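Pasting a structure here, questions to come.
All protein chains but one are shown in place.
And now, chain A:
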Amino acid sequence: MAQQATAGRRYLRAFVSGFFVSVPVTVTFLDRFAYVARVEGASMQPFLNPEGGSECDVVLLNRWSVRNYQVQRGDIVSVVSPRNPQQKIIKRVIGLEGDFIRTLGYKNRYVRIPDGHFWIEGDHHGHSLDSNSFGPVSVGLIHGRASHIIWPPNRWQRIKPSLPPNRGPLDTKEEEE
(Lines give C-alpha, C1' and ligand atoms only; values in the text may rest on other atoms or scores of the structure.)
Protein backbone atom coordinates (compact mmCIF):
# COMPACT_ATOMS: atom_id res chain seq x y z
CA MET A 1 0.00 0.00 0.00
CA ALA A 2 2.68 2.45 1.02
CA GLN A 3 4.75 1.54 -2.04
CA GLN A 4 1.79 2.26 -4.33
CA ALA A 5 1.26 5.64 -2.68
CA THR A 6 4.88 6.70 -3.10
CA ALA A 7 4.99 5.39 -6.70
CA GLY A 8 1.82 7.38 -7.45
CA ARG A 9 3.27 10.54 -5.92
CA ARG A 10 6.54 10.08 -7.78
CA TYR A 11 4.60 9.69 -11.02
CA LEU A 12 2.63 12.85 -10.28
CA ARG A 13 5.78 14.83 -9.51
CA ALA A 14 7.43 13.61 -12.70
CA PHE A 15 4.34 14.57 -14.69
CA VAL A 16 4.09 18.06 -13.19
CA SER A 17 7.79 18.81 -13.63
CA GLY A 18 7.68 17.49 -17.21
CA PHE A 19 4.64 19.66 -17.90
CA PHE A 20 6.33 22.78 -16.61
CA VAL A 21 9.36 22.11 -18.80
CA SER A 22 7.70 21.06 -22.02
CA VAL A 23 4.83 23.57 -22.24
CA PRO A 24 6.89 26.79 -21.93
CA VAL A 25 9.64 25.43 -24.19
CA THR A 26 7.15 24.44 -26.88
CA VAL A 27 5.25 27.71 -26.66
CA THR A 28 8.48 29.75 -26.83
CA PHE A 29 9.67 27.73 -29.81
CA LEU A 30 6.39 28.23 -31.70
CA ASP A 31 6.37 31.96 -30.89
CA ARG A 32 9.99 32.78 -31.64
CA PHE A 33 11.42 30.27 -34.07
CA ALA A 34 9.13 28.30 -36.34
CA TYR A 35 5.45 27.63 -36.86
CA VAL A 36 3.58 25.24 -39.12
CA ALA A 37 0.47 26.45 -40.92
CA ARG A 38 -2.03 25.00 -43.38
CA VAL A 39 -2.77 27.19 -46.39
CA GLU A 40 -6.46 27.46 -47.18
CA GLY A 41 -8.07 29.15 -50.14
CA ALA A 42 -7.08 29.87 -53.69
CA SER A 43 -5.52 33.30 -53.37
CA MET A 44 -1.93 32.11 -53.92
CA GLN A 45 -2.61 29.77 -56.86
CA PRO A 46 -0.78 28.38 -58.79
CA PHE A 47 2.15 28.52 -56.39
CA LEU A 48 0.35 27.28 -53.25
CA ASN A 49 -2.69 24.94 -53.27
CA PRO A 50 -2.59 24.28 -57.03
CA GLU A 51 -5.28 21.59 -56.91
CA GLY A 52 -7.76 23.55 -54.85
CA GLY A 53 -9.98 21.99 -52.20
CA SER A 54 -8.77 18.38 -52.02
CA GLU A 55 -5.36 18.67 -50.34
CA CYS A 56 -4.13 21.88 -48.77
CA ASP A 57 -0.46 22.74 -48.66
CA VAL A 58 1.25 22.96 -45.29
CA VAL A 59 4.08 25.49 -45.00
CA LEU A 60 6.81 26.06 -42.45
CA LEU A 61 6.78 29.67 -41.19
CA ASN A 62 10.11 31.04 -40.06
CA ARG A 63 9.44 33.49 -37.21
CA TRP A 64 13.08 34.09 -36.28
CA SER A 65 13.91 35.76 -39.59
CA VAL A 66 11.17 38.38 -39.15
CA ARG A 67 12.00 39.29 -35.56
CA ASN A 68 13.47 42.61 -36.79
CA TYR A 69 10.71 43.05 -39.37
CA GLN A 70 13.12 42.53 -42.30
CA VAL A 71 11.49 41.12 -45.43
CA GLN A 72 12.42 41.18 -49.11
CA ARG A 73 10.31 41.80 -52.17
CA GLY A 74 8.98 38.48 -53.46
CA ASP A 75 8.90 36.73 -50.07
CA ILE A 76 5.77 34.86 -49.11
CA VAL A 77 4.76 36.06 -45.65
CA SER A 78 2.02 35.35 -43.16
CA VAL A 79 0.38 38.52 -41.86
CA VAL A 80 -2.37 39.19 -39.33
CA SER A 81 -5.34 40.42 -41.35
CA PRO A 82 -6.06 44.16 -40.82
CA ARG A 83 -9.75 43.40 -41.16
CA ASN A 84 -9.90 40.53 -38.67
CA PRO A 85 -7.26 40.33 -35.93
CA GLN A 86 -7.94 36.64 -35.31
CA GLN A 87 -7.16 35.55 -38.85
CA LYS A 88 -3.83 35.24 -40.61
CA ILE A 89 -3.40 35.58 -44.34
CA ILE A 90 -0.55 34.32 -46.53
CA LYS A 91 0.47 36.60 -49.39
CA ARG A 92 3.50 37.70 -51.39
CA VAL A 93 5.39 40.94 -50.62
CA ILE A 94 5.32 43.13 -53.70
CA GLY A 95 6.69 46.44 -52.42
CA LEU A 96 8.47 47.83 -49.37
CA GLU A 97 8.40 51.28 -47.77
CA GLY A 98 9.25 54.08 -50.15
CA ASP A 99 8.44 52.07 -53.31
CA PHE A 100 6.22 53.53 -55.98
CA ILE A 101 3.97 50.81 -57.39
CA ARG A 102 1.08 50.32 -59.76
CA THR A 103 -1.99 48.76 -58.14
CA LEU A 104 -4.61 46.34 -59.48
CA GLY A 105 -8.04 47.53 -58.43
CA TYR A 106 -7.16 49.82 -55.53
CA LYS A 107 -8.81 53.24 -55.22
CA ASN A 108 -5.64 54.95 -56.47
CA ARG A 109 -3.87 53.79 -59.61
CA TYR A 110 -0.36 54.51 -58.31
CA VAL A 111 0.66 54.37 -54.66
CA ARG A 112 3.76 55.39 -52.79
CA ILE A 113 4.10 53.01 -49.86
CA PRO A 114 4.45 54.98 -46.58
CA ASP A 115 7.18 54.39 -43.97
CA GLY A 116 6.78 51.26 -41.90
CA HIS A 117 4.32 49.70 -44.36
CA PHE A 118 4.52 47.20 -47.20
CA TRP A 119 2.31 45.98 -50.04
CA ILE A 120 1.14 42.38 -50.24
CA GLU A 121 -0.72 40.60 -53.04
CA GLY A 122 -1.96 37.11 -53.70
CA ASP A 123 -0.69 35.45 -56.89
CA HIS A 124 -4.26 34.76 -58.02
CA HIS A 125 -5.47 38.30 -58.75
CA GLY A 126 -9.19 38.73 -58.40
CA HIS A 127 -9.53 35.86 -55.91
CA SER A 128 -7.44 37.46 -53.23
CA LEU A 129 -8.17 39.75 -50.28
CA ASP A 130 -4.92 41.72 -50.17
CA SER A 131 -3.49 45.24 -50.31
CA ASN A 132 -5.54 45.95 -53.41
CA SER A 133 -8.56 45.93 -51.07
CA PHE A 134 -7.25 47.42 -47.83
CA GLY A 135 -4.16 49.34 -48.87
CA PRO A 136 -0.60 49.20 -47.50
CA VAL A 137 -0.18 47.01 -44.44
CA SER A 138 1.85 48.03 -41.37
CA VAL A 139 5.03 46.00 -40.89
CA GLY A 140 4.11 45.42 -37.24
CA LEU A 141 1.41 42.98 -38.40
CA ILE A 142 3.89 40.55 -39.91
CA HIS A 143 3.73 37.09 -38.38
CA GLY A 144 6.26 34.91 -40.23
CA ARG A 145 7.99 34.18 -43.53
CA ALA A 146 7.05 30.97 -45.36
CA SER A 147 10.33 29.22 -46.01
CA HIS A 148 9.39 25.65 -47.03
CA ILE A 149 6.41 23.68 -48.26
CA ILE A 150 6.39 20.55 -46.13
CA TRP A 151 3.18 18.74 -47.18
CA PRO A 152 2.17 17.00 -49.44
CA PRO A 153 5.47 15.13 -49.79
CA ASN A 154 5.58 15.40 -53.56
CA ARG A 155 5.59 19.21 -53.23
CA TRP A 156 8.46 19.35 -50.73
CA GLN A 157 10.52 22.42 -51.68
CA ARG A 158 12.25 25.50 -50.41
CA ILE A 159 10.40 28.73 -51.21
CA LYS A 160 12.64 31.30 -52.89
CA PRO A 161 11.64 34.97 -53.10
CA SER A 162 10.46 35.80 -56.60
CA LEU A 163 8.37 38.68 -57.87
CA PRO A 164 5.65 38.00 -60.46
CA PRO A 165 6.38 39.61 -63.86
CA ASN A 166 5.45 43.30 -64.14
CA ARG A 167 4.62 43.63 -60.46
CA GLY A 168 7.83 45.19 -59.22
CA PRO A 169 8.32 48.79 -58.06
CA LEU A 170 8.17 51.31 -60.88
CA ASP A 171 11.22 53.40 -60.09
CA THR A 172 13.73 50.56 -60.50
CA LYS A 173 12.47 49.33 -63.90
CA GLU A 174 14.03 52.07 -66.00
CA GLU A 175 14.93 49.98 -69.06
CA GLU A 176 11.45 48.55 -69.55
CA GLU A 177 9.13 51.57 -69.13
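Note that in this section contacts are C-beta pairs under 8 Å (C-beta built on N, C-alpha and C of every residue); 3 or more make two chains touch, one makes a residue touch a chain; residues count from 1.
The criterion applied here is as follows: contacts and distances are computed from a predicted model.
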item	value
Listed names "6-phosphofructo-2-kinase/fructose-2,6-bisphosphatase 2", "Isopropylmalate dehydrogenase-like domain-containing protein", "Sperm-associated antigen 6 isoform X1" or "Mitochondrial inner membrane protease subunit", with the criterion being the UniProt name of the chain not displayed	"Mitochondrial inner membrane protease subunit"
Touching residue (missing chain; options A:Y11, A:Y69, A:Y110 or A:W156)	A:Y69
Of A:Q3, A:S54 or A:Q86, the residue in touch with the unshown chain	A:Q86
Interface residues of chain A (partner: the chain not displayed)	20-21, 23-25, 27-28, 31-32, 68-69, 80-86, 114-117, 138-141
